[in-house]
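Heads up, one of the protein chains got dropped from this complex, but the rest are sitting where they should.
Let's look at chain A:
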């Protein structure tokens, strides 16, 4: 689903087209992945959102290839006759040789063609194909690894499809085949082995071994170059998968990953440096009204506030208008997702806010699904009590209004002392008494199944943040995905994110990281790390990410404690901002949407395809790489007006990155209107950057890049 954003604040000057002089001629593109029309994990999102742009570029010559899963096909795919005569012959031929291959339109944006292969139907060939694989490269696949066996079938079937297609073409065809992840990788190896006229691209979204090693609490990034890969993979019983993945990476004409951090990982774990990084994008929908996202933020925020009123009934001793909502969301991987250092930083933030006598209250939401026995009574009661107070107030208001009306009817000003009678006071007093509460507001909204061993709850116990009155940081752990039908917090994820002030994603292992990207598109600032693909990407593209509400935590070159201090200082800085500053910051954040739009990011995929074509068919295609800066893309300039608060607070906050220090004097310290700020950023070249940036080629430069490498 595309995320909405407003039209008027887009259109940055830097994002012009890469006007390529690249004639695709008669080339066809097959994009092959296990998650085509088959949602298993995050790759589905990548492929599904990217399809529209690719379909626009390749038109009738673009085919996605995936597994046939009946339940998915019934809901997402319209089966039709193949439109392309060559492909029709190919599919007919395969179907008459004991395969089941389907053709259809995938009913998503761009409605691309899909070729779906029934893998189970060809299971009778598994033994033969496994023998062939063994002959080919000495890789055996254990019988008990169902996924890997599916990968073998899928690989042989896709190679068969491509080979058959090439054979059915009258003229020697130019085929580009883009394979995603190890599950599809075998098809690539076979294409190369059979010397098919196919330009191959292999994209890993994360390496198998990286995922396993990080999940095992290994000091991953500091030892990247030292792992004995074969041993690590073998010991973890994934040796065959790892071999398939590495073989695909080795054989591909062009190898890509989704981020620079994964590129480093791949270089060490797959022993091949990616030829190009192809970041993941989103489909950004544009609003017609200006700053619509700000209104949405206000609406959603008030709904979260309602929930808070109920949750903290009897303890509402803080000002809800000075209350900031932070959240972390994602799969429940306690340390991979950085929940550990987030909790620690919250404890430190609590201390800082208390000693500074801050009037800000921070409420941190943890949205991470765990095993539960549904909502607990105390949380539900909170919402019921709130509802009751609301009803009481409403009843009294009705009666008050009636008396007022009657009094006015007879031409008298009402006697205020008689407006509320004794009965009204009684019901109001009773309602107030009902809000008495002996216990603290609960941390967890659900009854956990593993309460005693739950890592978040245990950390909360250790750091002692129990939502007591004196704490300036409160914690709410919602161990379930959000749903608009929930009796507790009836909002879906998108609404919830819009209502929050800051997303916190201090992940240790995050090959891309759609969560902060989604925040950005909705205009919500976020904290990510330089170990996440998103963080790397932003760091590379924006001169001063912090000013744009993209806080990037250094977890790569610092120890845990230092990172934790840095996170604390980010949070503390954020708490010190005024409401106006936050609004300006949100505007800036939202303006980065274009960066994350496939319309911009798709170009990396385009480049990868051109590169592959030129490698596979050197006689027909020539790939001229862009000048070195172009692959690193466009860098957002520093905004004209920097929110003053971070700059001011810097001296008082204990830790902050050095990069931000050197330029404070040159910064504008004025509190410009958000609107004005937008106008400024439209002409980035006229901005008075004196210290860091060397604005070059102001008008002629193809990218309008401001080179930020000092």
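Note that contacts are C-beta pairs under 8 Å (C-beta built on N, C-alpha and C of every residue); 3 or more make two chains touch, one makes a residue touch a chain; residues count from 1.
Going forward, contacts and distances are computed from a predicted model.
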Which of "glycogenin glucosyltransferase", "Vacuolar fusion protein MON1 homolog", "Golgi to ER traffic protein 1" or "Ubiquitin-conjugating enzyme E2 1" matches, in UniProt, the chain that is not displayed: "glycogenin glucosyltransferase"
Residue, one of A:250, A:301 or A:437, that touches the chain absent here: A:250
Full-complex contact with the absent chain, from A:138, A:321 or A:415: A:138
Residue of A:83, A:222 or A:237 in touch with the missing chain, whole complex considered: A:237
Sites on chain A contacted by the missing partner chain, in the whole complex: 97-98, 121-122, 124, 127, 130, 134, 136-146, 189, 192-193, 195, 229-231, 233-234, 237, 239-240, 242-243, 246-247, 250-251
